[in-house]
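Every protein chain except one is present and positioned as in the full complex.
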Amino acid sequence: MVNEMSAVANALFTINNTWMLIAAFLVFIMHLGFASLEAGLTQAKNTVNILFKNVSIVAIGILTYAICGFNLMYPGNFNGYFGFAGFGINAPDGAAGLIEYADGAYTYFTDFIFQAMFAATAATIVSGAVAERIKLNSFLVFSTFYVALIYPIAGSWKWGYGWLDQIGFHDFAGSTLVHSVGGWAALVGAYTLGPRLGKYGKNGRMKPILGHNMPLAAIGVFLLWFGWYGFNGGSVLSADPGALSLVFVTTTLAAAAGVIGAMLTSWGISNKPDLSMILNGSLAGLVGITAGADVISPMNSVVIGFIAGVLVVISVIQFDKLKIDDPVGAISVHLVCGIWGTLAVGIFSAEHSIGIQVLGVLSYGTFCFISANIIFRIVKLLMGLRVSEEEEILGLDMGEHDMESYAGFQIFSIE
Amino acid sequence: MVNEMSAVANALFTINNTWMLIAAFLVFIMHLGFASLEAGLTQAKNTVNILFKNVSIVAIGILTYAICGFNLMYPGNFNGYFGFAGFGINAPDGAAGLIEYADGAYTYFTDFIFQAMFAATAATIVSGAVAERIKLNSFLVFSTFYVALIYPIAGSWKWGYGWLDQIGFHDFAGSTLVHSVGGWAALVGAYTLGPRLGKYGKNGRMKPILGHNMPLAAIGVFLLWFGWYGFNGGSVLSADPGALSLVFVTTTLAAAAGVIGAMLTSWGISNKPDLSMILNGSLAGLVGITAGADVISPMNSVVIGFIAGVLVVISVIQFDKLKIDDPVGAISVHLVCGIWGTLAVGIFSAEHSIGIQVLGVLSYGTFCFISANIIFRIVKLLMGLRVSEEEEILGLDMGEHDMESYAGFQIFSIE
Partner (left out) sequence: MVNEMSAVANALFTINNTWMLIAAFLVFIMHLGFASLEAGLTQAKNTVNILFKNVSIVAIGILTYAICGFNLMYPGNFNGYFGFAGFGINAPDGAAGLIEYADGAYTYFTDFIFQAMFAATAATIVSGAVAERIKLNSFLVFSTFYVALIYPIAGSWKWGYGWLDQIGFHDFAGSTLVHSVGGWAALVGAYTLGPRLGKYGKNGRMKPILGHNMPLAAIGVFLLWFGWYGFNGGSVLSADPGALSLVFVTTTLAAAAGVIGAMLTSWGISNKPDLSMILNGSLAGLVGITAGADVISPMNSVVIGFIAGVLVVISVIQFDKLKIDDPVGAISVHLVCGIWGTLAVGIFSAEHSIGIQVLGVLSYGTFCFISANIIFRIVKLLMGLRVSEEEEILGLDMGEHDMESYAGFQIFSIE
């Protein structure tokens, strides 16, 4: 009898574990999504630089997570604010190192790899907001510290069973823990660097700096949406049919509604159907539903996604008025809609307190805003943050890398 | 004993449900495939417009499917021709809402999300055939009605257990129900709009209008082939090992044979190996096997795919002779090979009647042809269908969207 039960449990364990690994490779491909979107929405002369940043940060994010991030984020029994379980990764019980949760089970290595794929995401979000003017070295150093230390410490407060988890803060897959954490650093980076040359003229007039490759941007968005099925779906932490299929539905409906929300808003404002706005609208919907994908009804996920799509358009316009130059709209998508999604859990789910959701948002905001400021300032002091005017005009591809992205193509500078 | 059996059943239910969700995200990424292929095979000046259409239609398709499509397509007990189970989606029994089939089981939400991913496909097929000249508004309105009403009503006849299902019509994954349904509307759209300016010169001479980005087209085709493992694989409606692995084999062999069929045919005709023909050849093979991927032997799937590859080349040439201008070959791929695949089931599978397959093809053809005509005519009457000559020459990107797809690149108009 024991053997039979164990065979059944093993079958269920195997499917849960397999789903978590599938979720891991889906989150991995989001990094190609981020790279494509950022490259597509910026100028051709900075493309090599953007790709270099995005490939590097995936590698750095994964390795630092193995070195210290995982054990900072999941320190085990700790004071709820900061704990560290030691350097490196070690399966507690051989290769399998079974981890059990309420709804399922998977191995220690599965736990690590799924979380490691998440980790690099926060740094990648920053990349877009500081694009086309940050020094490569400085970005890599900032990102390394942010992803190795700040992201996992912040994460431990909720997902590591820290103090915010204890008081009932809800953030299913990271509207706050991933997207806002990245978004706050994006905001700090963008205003610390200042706008790109020529972006804001005299008298507050804004001059758009056009993205150079819209198919690439669209590829980016579709891959992000695709990968989000692992981002949100893996956050179920098992293949539980009811929970997983609900998450797929809420995630999809919010993304679709985000497209429509952004389309109607931007079409209404500018009288032209704006492709970059509907692309960001789908991401806005996805970020917006991420905190509550497990507890929001399908109908309410449409409402949350639609509002996120409206918000992202308004936010992009407002940040431009504030002369905070964010080439890809990362702050609006990840920070603004990350906050919205976190609050929406308190609004739409009867089981969660809006007050505690607000407390969570403020706590993460304070910690990340201060941390990002400190790291950016130290980096600025020691290495400088911004490329020279000559290099910015020439493009970072030739300046930093001595390499063109589209050798042979006739490309002119847009002035 | 009951508990043990239920644990086993739960494990099998979990894997079946997980596979169906995996199939859903694979079908989702086909929309990036469609967008990339259509953009790659058309002119650079219309790329923003094409991407906008494809992103919008995914959102519209999913949302309208949630509002009414799902309940039109699966109305439950109905007269076999038309039924409607009401607006919105509601899991019958809590979040899990178990759905059982002969070979497996999955949740209501899984059922919905997998079918919703299919729904938008039909409208996306139309997009390619009417590209580079249709007004954005008019396309969106047409597509909304076609995907919200015509596709699900037609689908109910077979997959909703309607009259064609009752008499034994076989269309495993939608050679007819998806591809021909889209293909008929593509045909109606293309002839209603008329050819692009300059496509057909005097004396019946045809002037090719070249696609602007062949890597993008190749990305599109590979992603469509990739996603087809979910399109056909998910249509097994479970992870049943024998059935699912057979479907993977027949799908793959037909796609490969389609490449070879199109290669030999086009190389023979034009004396030049034509990339766009082998790309369409693989899709032709995939569309061709879709109706019978579950009942065709591996060897016969090679034959069906090869013939589809031959057919698509001949068909593209013939439609050009008829001056029906289909920029991406969508009618040849989806309608012609969709019909071929449906008939092939009657030819190659002893268990199915060729007569009933013909009846199915004709019934869908009649219904879709008439419906598409009615909707296109009403849209034409109320909003107009075609952009102005000036806008067509300028490109729809600047005309409809005031936005370039490749800012900074030197692009000339091909005359």
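Read from first to last, the chains carry the letters A and B; within each, the first residue is number 1.
Note that in this section contacts are C-beta pairs under 8 Å (C-beta built on N, C-alpha and C of every residue); 3 or more make two chains touch, one makes a residue touch a chain.
Because the structure is a prediction, the values reported are computed rather than measured.
Considering the full assembly, B:D240 is the residue among B:E38, B:E132, B:D171 or B:D240 that touches the omitted chain. Among B:I99, B:L253 or B:V361, only B:L253 touches the chain left out of the display.
Residue-wise, the contact with the chain that is not shown comes from B:I15, picked out of B:I15, B:L37 or B:M73.
Summary of contacts with the chain left out: across A:A39, A:V302 or A:L385, the touching residue is A:A39.
Interface residues of chain B facing the missing partner chain: 4-5, 8-9, 11-12, 15-16, 18-19, 22, 26, 43-45, 210-215, 218-219, 221-223, 225-226, 229, 233, 239-246, 248-249, 252-253, 255-257, 259-260, 263, 272-276, 278-279, 282, 298-299, 302, 406, 409-414. Although one chain is not shown, part of chain A still touches it, namely residues 4, 7-8, 10-11, 13-15, 17-18, 21-22, 24-25, 28-29, 31-32, 35-36, 39-40, 47-48, 51-52, 54-56, 58-60, 62-63, 66, 88-89, 94-97, 106-110, 112-113, 116, 136, 213, 216, 219, 400-410.
Quick note on the criterion: only the chains that are shown with their structure count from here on.
Averaged C-alpha coordinates give centres for chain A and chain B that are 32 Å from one another.
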